[in-house]
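A single protein chain has been omitted; all remaining protein chains appear in their positions.
Moving on, here comes chain A:
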Amino acid sequence: MSSLLETIDQQWVKSKLYIDKDERRTHLGKCVEEVHDFKIQLKKLKAHLLKHGSSPQKRLVIKEKLAKSHKNWDSSMKKSLNSSITTYRKFSKACVKPLNEFQLDSVYVNKITPQRLMYLDRAIHSHIARYYTNIADGATSNEMLQYLNSKYRIPSSIAKDYVEMANIINEMKTGNLNTCIKWCQENKLELLHFQLHYLHAMSLLSENKPMDCYLYIQKNLALTVGKSSQLRMAKPVSKLLAKIVIGETIPAAMVQSYLETCVECFTKQYCLRNKLPLHSALFLVVLSGVIGFQVFTKYEAIRKVSHVDWSTADELPFHVKLPPFLSNYHPVFICPVLKEETTKENPPFSLPCHHVLSKKSLDKLSKNGTCNFKCPYCPVMSTKVKTKRVNFLKLP
């Protein structure tokens, strides 16, 4: 359970920052109200003065009333102003200060070379093109490319791969599924094909056209559902049919969320078929950065108190545990003796017993190939000549 977010939300944003949260009334708001009330009072007194000004007694009363209301107003303004700044200060102390436990800059030890930032621009271009070509203004593909180029300087060489996908997505969002359905047929994607027809049937029912929906199901879905291999698809369809029978419709929000599911499925398939990245590289790097950040700040905090420095080796001094989909791109072999990752200069070697060690540890065990040695993991004896350079290769 999050305590800080809870405090900020429940205690402050939903209450203490306001005098009355429901009316969104703050201390400064109260000040403005007080100015208004004061103005009304002055106007009233002015009317009095116009009416009774000739009587010296009444004038005296008005004079006193004016002075009094001015004094009251001034003191209540000051009070409200004071409450306002006190509230801010307390908010800052309770909510903002705890957030500044560490500085972002403090973990930025290994800096990116400024001369290389033009590559970052390209990575940003690819990111925007991958995810947001469909928000580009423009009716035609060329107009979309032009928009991306003029707004973000994305070259069409990067954006052009995504234009067809963006067009199909935009059509889907306006309720036109034909192009996408055709694309599915061409690429023999039965499941998505089915889902799209199902989506259309859903939208017909939500528009309260049960007969159209029924006919559409009969025409486009019945055949697929009928096949014995596709039985699992029958369940949602039968639900839909049941709704027709009992005269219910489905909420538009449900159609919308199913549309989003379909868009996502389509995007995935489109990228897969066209060998486009499913996620932009920049996104994956940033995500790894977020996950790694906790370890970096922890290390930085320890480093500060124990005065150890960042190790000078070209390797991080700690392990960052990334999820499987971010960590299985390359085979990593750690030499079990030296606990070092093997490299081109220090490649892995296989012993006759098929245990694998790095070249460096092999050199140490065999005293640079001058003597026999026992495998550190089994009783088999070996010589350097009997070892074999190996190469780990990952097949997708």
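Some notes on this structure:
Note that in this section contacts are C-beta pairs under 8 Å (C-beta built on N, C-alpha and C of every residue); 3 or more make two chains touch, one makes a residue touch a chain; residues count from 1.
As a convention for this text, contacts and distances are computed from a predicted model.
Remark: of the listed names "Vacuolar protein sorting Vps45", "Casein kinase II subunit beta", "WGS project CCBQ000000000 data, contig 00017" or "Small ubiquitin-related modifier", the one matching the undisplayed chain in UniProt is "WGS project CCBQ000000000 data, contig 00017".
Touch with the chain omitted from the figure is made, among A:258, A:283 or A:373, by A:283. In the complete complex, the residue from A:157, A:327 or A:368 that touches the missing chain is A:327. Checked against the full complex, the one of A:36, A:182, A:273 or A:374 touching the unshown chain is A:36.
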